[in-house]
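Note that one protein chain is taken out, while the other chains of the complex remain in position.
Moving on, here comes chain A:
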Amino acid sequence: MIKVSQLSKKFGDLTVLKQICFEVQQGEIVVIIGPSGTGKSTLLRCLNYLEAPTTGQITIGPAEVDASHASNKHIHQLRKQSSFVFQNYALFANKTALENVAEGLMTVWREPKAQAMATSQAILEKVGLGDKLGQYPAQLSGGQQQRVGIARAMAAKGEVILFDEPTSALDPEWVEEVLAVMQQLAQEKQTMIVVTHEMQFAREIADKVIFMEGGVIVEQGPPEQIFEQPQSERTKAFVSRATKPL
């Protein structure tokens, strides 16, 4: 249901993504790992068209975009099929937690306010923030803000939630609660693509792991393969460095 083929992205002369191809099935959890500056975030941003790919095709559910002749209408259709959890939360600073979650339902999906608010309240309760509905982002801790960020992404009616290093900006004390919410989503078979440096988490949660380096997919496979029997020397080197106990 998600198909990415021949996706490339250049910033000027710099090629950050080269011929990326992969597929994600409904309910599947895909974790992308790899060294910093390797194009993982750029790939995720391309899926949501926050970054326009230079060439390639992206299909998510019923929406399909070919980067070489993408119209605004097609881009908008594609965006509605996914939602994004940002590293720095990027909550709407002028809206309460409840309004952050309800915003898309009202503006994009044209739901009546009362209905949108009720749905949003239920989602916030689910991520453990039922008592923070009226708080503004500035009044929430990092972990709470990121949980609102996830709730906002859950409210969107897309097929997949994209997570861009959702715990990297968090103080260590808040990491757990955010991972717990993601774990919960995984159990409900929410389709997710997650860029993360949390290797232990990746291993537990992923159905498939993609290892990227230098703008290409070096290896992809089930977590047992990537973490225990990597086929590529580069994967092996990265994984042993990244999972080395302190």
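We take it that a residue touches a chain if its C-beta (ideal position, glycine included) is under 8 Å from a C-beta of that chain, and two chains touch if they have at least 3 such contacts; residues count from 1.
Convention: contacts and distances are computed from a predicted model.
A.B. asks: Out of "Amino acid ABC transporter permease", "Electron transfer flavoprotein subunit beta", "NADH-quinone oxidoreductase subunit J" or "Integration host factor subunit alpha", which one is the UniProt protein name for the chain not included here?
C.D. replies: "Amino acid ABC transporter permease"
A.B. asks: Which residue, A:N88, A:Q115 or A:S240, contacts the hidden chain when the whole complex is considered?
C.D. replies: A:N88
A.B. asks: Of the residues A:K9, A:K132 or A:R152, I need the one that contacts the missing chain.
C.D. replies: Of all options in A:K9, A:K132 or A:R152, contact with the hidden chain holds for A:R152.
A.B. asks: For the chain left out of this view, which of A:M1, A:A70 or A:V108 touches it?
C.D. replies: If we include the chain that is not displayed, A:V108 is the one touching it.
A.B. asks: Using the touch rule from the top, list residues of chain A that touch the missing partner.
C.D. replies: 48-50, 76, 79-80, 82-84, 86, 88, 90-96, 103-104, 107-109, 136-139, 152-153, 155-156, 158
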